[in-house]
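Read through the structure below, which is laid out as structure tokens, and then see the notes.
One protein chain omitted, others in place.
Residue numbering begins at 1 within each chain, and the chains themselves are lettered A and B in the order written.
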Amino acid sequence: MNLFDIPFLAESFLALCRGIPLTLQLTVLSVSSGALLAILLASFRLSGNQVLDGIARGYIFVFRGTPLLVQLYIIYYGLSQFPELRKSFAWPFLREPYWCASLALCLNTAAYSAEIIRGGVLAVPLGQIEAARAYGMGRLTLLRRIIAPQALRLMLPAYSNELILVVKSTALASTITMMEVTGIAAKLISASYRPVEIFVCAGAIYLLLNFFITRVIRLVEHRLSRDQRPLVVATGEQA
Amino acid sequence: MGAYFDLMGFADGGWGIDMLRATAITLAVALCGFGLGSLFGMASAAASLSPIPSLRYLADGYTTVLRGVPDLLVIYLFYFGGSAVITQLGHLFGAEGFVSAPVFLTGAMAIGVVSGAYQAEVFRGAVLALSRGEIEAAKAYGMGSFLRFRRIILPQAARFAIPGLGNVWQLVLKESALISVVGLVELMRQAQIGAGSTRKPFTFFLTAGVLYLLISLVSGAAFRAAEARAMRGIRRVS
Partner (left out) sequence: MTDHIRIPAVEIARLEKCYGTLKVLHDISLKAQPGEVISILGASGSGKSTLLRCVNMLEVPNAGTVSIFGEAYRLDQRPDQPARVIDRRQLQRLRSQATMVFQSFNLWSHLTILENLIEAPVHVQGRERKACIAEAEALLERVGIADKRHAYPAHLSGGQQQRAAIARALAMHPKIMLFDEPTSALDPELVAEVLKVMRDLAAEGRTMLVVTHEMGFARDVSSRVVFLHKGYIEEDGTPADVFTHPRSERFRQFISTHAH
């Protein structure tokens, strides 16, 4: 093991970078679809309807209580047990590791994100909601104008953690033949028997991705928090 | 339904015993990993709160890197890295070819190192949440540093740490499934073996899922009970 073998490190790093597009694709696909599902689940949880709440809670319990690997294998390997599915229109998709991985990641992140969204909504100060109701605001207007803007800002820290977790979870796609960053890393390690160097390169890539995500979220948070920062008057002095 | 119980039962040809044994392995590797993680975590938390800057940077680096990198990569690192080391040693003693490291050990170490990073944050948060007033009172009453730590800081930090540790435990349980990828016959791997043998992957993975849920439920209840005991006499500010 030689951590200063720069040519090898550089070569490995470049090889690993080829996996980044796939990592990003899986992340974006699962986060966006997962967010939509999460909004649905959160609204079930917050609806006050026992049945809907129960359904959402059951879903969240199952997907948070079992390893992502199990969920992935059930979708990729398990569904092939059913001949009806093999003949259905969905089969061309469900046969592909790309769609199986995206589906598993989407379903998984939806469970965690639903709780984050719910947390954000519940954190909106009750007094402001009450004032909106006292002023005659209907439920939809209240949601759109008062709750959503504030809940969004309140849930960003927790959501940025979740985004990083999704990026890390894309690594599991390597167990079903996908060549994203970790898949390539595994291949390089078995070829070169230099796990430490490969780990350092692959790790660096993931850390860079995380850094980028955290920065972007922080920027968004900054933009959304104008109302919380001290006022700077036009002359440049603090109010 | 009857077919299911034939398959998973404890009679001849049933996979029940194998699945349960594998579940025990899952629990064992998870417990070892969590325990190791507690040691790493406490050391890291202590370092992150130390007045020495280089210790703080080390702790910060440790938690940032190991929480930012996929668990699977860490598992590969320990397994292949450990194997590389052992193979070298083996060559020294005249053995030939590739010698693989013991999967349980490397798996537990990988889990230990990753969960240690998360536990470090929990411990750190718990210590920081302590009421300064109570520590000051301890100082004013002449309690020395070690006594303060033992009688005031530790019990209170433990109280704050329990919920966070409960979360880390759930993480560790799920991480243990990843060690199947390097060959440890815990629950996931056993389910794969069964699936391959009987061509019923859905059945086996579903069963594995249910078993994970059960462990998760029981663990959750245990942690909540521990939290309730630790919070005796404390009025919750809701």
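The rule we apply is simple: a residue touches a chain if its C-beta (ideal position, glycine included) is under 8 Å from a C-beta of that chain, and two chains touch if they have at least 3 such contacts.
Everything numeric here is computed off the predicted structure, so don't read it as measured data.
K.L.:
Checking the contacts here: which visible chains does the omitted one touch?
P.N.:
Per the contact definition above, the missing chain touches A.
K.L.:
For the chain not shown, which residue from A:P21, A:G58 or A:P149 touches it across the whole complex?
P.N.:
The one listed residue touching the chain not shown is A:P149.
K.L.:
Residues on chain A that touch the omitted chain in the whole complex?
P.N.:
125, 127-128, 130-138, 141, 145-146, 149-150, 153, 226-228, 230-231, 239
Going forward, only the chains that are shown with their structure count from here on.
K.L.:
Chain A to chain B: how many Å between their CA centres?
P.N.:
Computed value for the inter-centroid distance: 22 Å.
K.L.:
Considering the complex alone, what residue numbers of chain B touch chain A?
P.N.:
64-65, 68-74, 76-77, 80-81, 84, 170, 173-178, 180-181, 188, 191-192, 195, 199-203, 205-206, 208-209, 212-213, 216-217
K.L.:
State the interface residues of chain A toward chain B in the complex, per the touch definition above.
P.N.:
The touching residues are 1, 61-62, 64-71, 73-74, 77-82, 164, 168-172, 174-175, 182, 185-186, 189-190, 193-196, 199, 202-203, 206-207, 210.
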